[in-house]
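Structure first, then comments.
Note that this complex is displayed minus one protein chain, with the remaining chains in position.
Each chain carries a letter (A and B) given by its place in the written order, and its residues are counted from 1.
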Amino acid sequence: MDYIKAFIVGGIICAIGQILIDRTKLMSGRILVLFVTLGAALHGMGLYEPIVKFAGAGATVPLPGFGYALAKGAIEEVEKVGLRGAFMGGLKATAAGITAAIVFAYLSALIFNPKAKE
Amino acid sequence: MSKRIGKQTIQFDSPPSIIATASTVGPKEGKGPLASYFDVVLQDPLWGENSWEKAESKIVKKTIERVIQKANLTPEDINYIFAGDLLNQLTASTFGIRGFNIPFFGLFGACSTMSESMSLGAMAIDGGFADYIVAEASSHFCSSEKQFRFPLELGTQRPLTASWTVTGSGAVVLAKNGSGPYITHVTTGKIVDLGIKDPMNMGAAMAPAAADTIVAHFKDTGRTPKDYDLIITGDLGSVGKELALELVRKSNYDIENIFSDCGIEIFDPVTQDTHAGGSGCGCSAVTFAGYLYKEMQNNKWNRILFIPTGALMSPGSTQQGESIPGIAHAVAIDNKWA
């Protein structure tokens, strides 16, 4: 059951992204920025947490989930230490993901080369 | 006495001859409809080099070596090289031409560079300043994606209006004396900008410039579409070609029956998934050096108007919200001259 919910919600979020790609002149980079900011904003308004509870990975794997994680981290840190938590919490919560990306990307660059497209 | 006619055209009294051509292309072009016309088809887009840019320079160098050889000349006989490419500061051409010891004019006309180089080369010869020149242009899919668009491994989708940069170099030797085909007229394009901002629809950005130069050529020379066997643009692609046809029609010239485009000829859109068609300086350069030249020698066409088209933009200019101006230079090539 988890899996069906994750599949559907994740799929819908991606389909929305596809509509933006096909129907607007927005490049993929701008769409990613839009989604991550939306995820953070929605969590700020308390609207993303219910989606996460419902769909699990279907909400956390797509990029709004990254925004959600950043915002959640900021809020939790603010509750712990006050205003300066806003500056401390975001990256703290997402450190693992970002660090993994940096480390694996670097290792990848050591090993792999770009291939021409056919 | 050669003269300027009209606003943009030069008519040569002793038209220079195109005495030899050479072309080198990448694997994808070697699987396209024109494959048999190219001198060299690479299996490896790196050609053994360790970067796309070095590969492009090698392609430039080898193609120019080959065209000089095919003309039965040596580098010492060549008075000037006129050449260009798409890379920043023309590094592909520079590092390819570095070893030749031939006076060099580096040119940037985006994808119109081949006719820019042929135009200036023809003018140098007709003006009495050279006996033999090499005109060349190149592009490489990977080096231009890296500079203008996205890394090769990025998972993105290309819209249907996008074109595919050709990997290849085309070169010609122009000579004061020869038996043709001759460059009889040169119509130099103006920058034309109708406000297109979409770098994924270059055909639309360049079509106004192509139409403008075609019409200017007719008006300056007094010729009409009936005087030509073929009018062929550089890389308008399927989208740009339709637009250019419409724009030229508005000036009361109908070129539909003789109109084609190198970007459309060089790839098969169905089997090769190239969307709007081929593009890049190399597109018109290799199509001319291989296909157009050989078929003119076979008398399939006796008089053509060759009109490569360029989109004058940089990655930064489109990010700043600028539109994409176009330019198109036309070269009239004739098997005979009166």
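Please note the rule applied: contacts are C-beta pairs under 8 Å (C-beta built on N, C-alpha and C of every residue); 3 or more make two chains touch, one makes a residue touch a chain.
Simple rule for what comes next: contacts and distances are computed from a predicted model.
From the set "Signal transduction histidine kinase", "ABC transporter ATP-binding protein", "Spore germination protein" or "Stage V sporulation protein AC", the protein name that UniProt assigns to the chain left out of the figure is "Stage V sporulation protein AC". Within the complete assembly, B:Leu243 is the residue of B:Leu243, B:Met313 or B:Val331 that touches the hidden chain.
Residue-wise, the contact with the chain that is not shown comes from B:Gln157, picked out of B:Gln157, B:Ser179, B:Ser251 or B:Gln319. Touching the omitted chain from subunit A are residues 2-3, 6-23, 28-29, 31-33, 35-37, 39-41, 43-44, 55-58, 60-63, 65-67, 70-71, 73-75, 77-79, 82-83, 85-87, 89-91, 96-98, 100-102, 104-106, 108-109, 111-115, 117. Contact between subunit B and the absent chain runs through residues 50-51, 53, 146, 150-161, 194-196, 201, 204, 208, 239, 242-243, 246.
Rule of thumb we're sticking to: only the chains that are shown with their structure count from here on.
Note on chain placement: the centre of subunit A and the centre of subunit B lie 45 Å apart, centres being C-alpha means. Of all residues in subunit A, those touching subunit B in their complex are 21, 25, 28, 114-118.
Note for the complex: subunit B touches subunit A at residues 26-28, 45-46, 141-142, 151-153, 156-157, 198.
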